[in-house]
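Removed from the display is one protein chain of the complex; every other protein chain stays in position.
Chain lettering (A and B) follows the sequence in which the chains are written, and residue indices restart at 1 in each chain.
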Amino acid sequence: MILKVIGGIMILSACGVLGIAAANKYSLRPKDIRRFRASIQMLETEIIYGCTPLPHAFNNISAKVEGPLKNFYSMISDELNGGCSYNLDTTWSKGVNKLVGETFLKSADKDLIAGFGKVLGSSDREDQKKHFELFYIQLKQHEEAAEEERHKNEKMYKTLGFLSGLVIFILLV
Amino acid sequence: MDVNLIFKIAAIGIIVAILNRVLTQSGRDEIAMMTTLAGTVVVLLMIIGMISKLFDTVRTMFQL
Partner (left out) sequence: MNHYKIHEVLKYMPKEIKGMIEKMQPLLLESMEEVRLRQNKPIILYGGGREYIIDKNGQLVFDPRNAYACTLEDIKNAVSLITNFSLYSFEDDIRNGFVTIEGGHRVGICGKAVLENGRIRTFRDISFINYRVARQVLGAADKVLNHIIKIDNSIYNTLIISPPQCGKTTILRDIVRQISGGIPSMGFKGKKVGLIDERNEIAACSMGLPKNDVGIRTDVLDGCPKAEGILIMIRSMSPEVIATDEIGRNDDAGAVLDAINAGVKIITTIHGSDIEDFLRKPALEKLHKNLFERYIIMSRRQGVGTLEAVLDINYKVLKNGLTKERNL
């Protein structure tokens, strides 16, 4: 009897966790986008108001964030400072590819962020400010799309997970 | 005739109903339909033995 219960709990939790994992893809993406946007706001302050050169700016931001973003900014900063790169675009893209692998950002987000690397640091303050504003708008669009997807899918996958577990339990018992 | 079986069938019924609701709510109508279908098939499989026994019983009863 107790074995049945243990078995049941195991099946239920296994399927439930699978469901949550699938749901996370949708529920955590908006959060990751928001965190990224916050870091970009810090970058804008450093650039527009501080006139800080990019390698220093990235270093400063890396100190203020956590997780994959921290590694993202510190990696780019190190590469630029180390003289092994003379093209911000390629270094930025490299970092973005890695970042997308470590977070819940999708490839659509990847393209958008990688595109920003092409204009970062390559024009004067006023121009940079305009690029930043455009980037914010685009990020917001992605965030809203992600929220919508989350709304549609998060609950569904979680429920699916638990209930499938229940069904299997019932069938086997 | 197993009370357990009745409970099982009931539980599956409820679960399928919930799944149906959740799936239609998130717009996946085709999957909802498939789930309902699957649920029905599963329940049928569970009681196919009993149904065949029922028919046998009826046949024997009427041949009597």
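Here is the rule we go by: a residue touches a chain if its C-beta (ideal position, glycine included) is under 8 Å from a C-beta of that chain, and two chains touch if they have at least 3 such contacts.
What you see is a predicted model, and the numbers here were worked out from it, not measured in a lab.
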Omitted chain's touching partners, listed by label: A
Among A:L80, A:V96, A:L112 or A:L139, the residue in touch with the chain that has been omitted: A:L80
Absent-chain contact - pick from A:L88, A:L105, A:L139 or A:L166: A:L88
Sites on chain A contacted by the missing partner chain, in the whole complex: 47-48, 51-55, 57, 80, 83, 86-88, 121-125, 127-128
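By definition in this document, only the chains that are shown with their structure count from here on.
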Centre-of-Cα separation between chain B and chain A, whole angstrom: 43
Chain B residues within the chain A interface of the complex: 8, 11-12, 15, 18-19, 22-23, 25-28, 42
Touching residues (chain side chain A, partner chain B) in the complex: 152-153, 155-156, 159-160, 163, 166-167, 170-171, 173
